[in-house]
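Handing you a structure now.
Only one protein chain is missing from this complex, and each of the others stays in its spot.
Let's turn to chain A:
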Amino acid sequence: MSELAIDREIDRSKMQVSDEVAIQITNMNKWYGSFHVLRDINLTVNKGERIVIAGPSGSGKSTMIRCINRLEEHQQGQIIVDGIELTSDLKNIDKVRSEVGMCFQHFNLFPHLTILENCTLAPIWVRKTPRKEAEETAMHFLEKVKIPEQADKYPGQLSGGQQQRVAIARSLCMKPKIMLFDEPTSALDPEMIKEVLDTMIELAEEGMTMLCVTHEMGFARQVANRVIFMDQGQIVEQNEPEEFFNNPKSERTKLFLSQILGH
């Protein structure tokens, strides 16, 4: 839980929120057994938004973004992603998943495949892209995350930060419209957090719609256009970062902020 300084000017020319809706969540509820993890979540995300979701552990923030690509199933309410409603229809689920990229805390790269194969797998099998074209796209994104020279290595041979950047590149190869980040830097050493955040900032600068569960408040301040604070499975407060950090309204938010930013 650090506030890492972001030491460069952020190019905001392409960071524009459009009126088009990317994700619409209405009255969503979810239970684990009899435990009510998500309570009446309502959230509309427009294209081009960069949303940071913060909150104490166990508050349901990860569960919420995992519902957006149906890694978790919601039991009540409606989730519409890019015009497709998530139901038990497998075809719709696979379609949404191929439009929504996701990065995990533990990267979840495929250790038996090389970096390049990790990146070309989904385009080849899901999008039916010819191998050569998929490889070119993959190299393009690997260059973007600054590790083209590792293309033939296996994930186990890379550092944590490099693995997370590969994971981002792997998602980008599917040309997603929305990117979800589930605590992408929580498993990393401080030095490596920066390289991953840099990659995420570049992505934001290109106008990607992003939802990011993170404890990196520096990133939230500089890059997000909206910060959502969750506690006990509910959205407690949401606001523009400036207001959220300088002028939190709810007591719960104040307490949380004082704990992670104070000293």
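The criterion applied here is as follows: contacts are C-beta pairs under 8 Å (C-beta built on N, C-alpha and C of every residue); 3 or more make two chains touch, one makes a residue touch a chain; residues count from 1.
Following the convention adopted for this analysis, contacts and distances are computed from a predicted model.
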{"item": "Absent chain [UniProt protein name; select from \"Inner membrane amino-acid ABC transporter permease protein YhdY\", \"Dihydroorotate dehydrogenase\", \"PTS system IID component, Man family\" or \"Iron-sulfur cluster assembly scaffold protein IscU\"]", "value": "\"Inner membrane amino-acid ABC transporter permease protein YhdY\""}
{"item": "Full-complex contact with the absent chain, from A:S98, A:S186, A:Q222 or A:Q238", "value": "A:S98"}
{"item": "Sole residue of A:M64, A:L86 or A:L109 that reaches the chain not shown, by the stated touch rule", "value": "A:L109"}
{"item": "Touch criterion as defined above, residue of A:N42, A:Q157 or A:Q259 at the omitted chain", "value": "A:Q157"}
{"item": "Absent-chain contact - pick from A:L121, A:M139 or A:I260", "value": "A:L121"}
{"item": "Interface residues of chain A (partner: the chain not displayed)", "value": "69, 71, 90, 94-95, 97-98, 100-102, 104, 106-112, 121-122, 125-126, 153-157, 170-171, 174"}
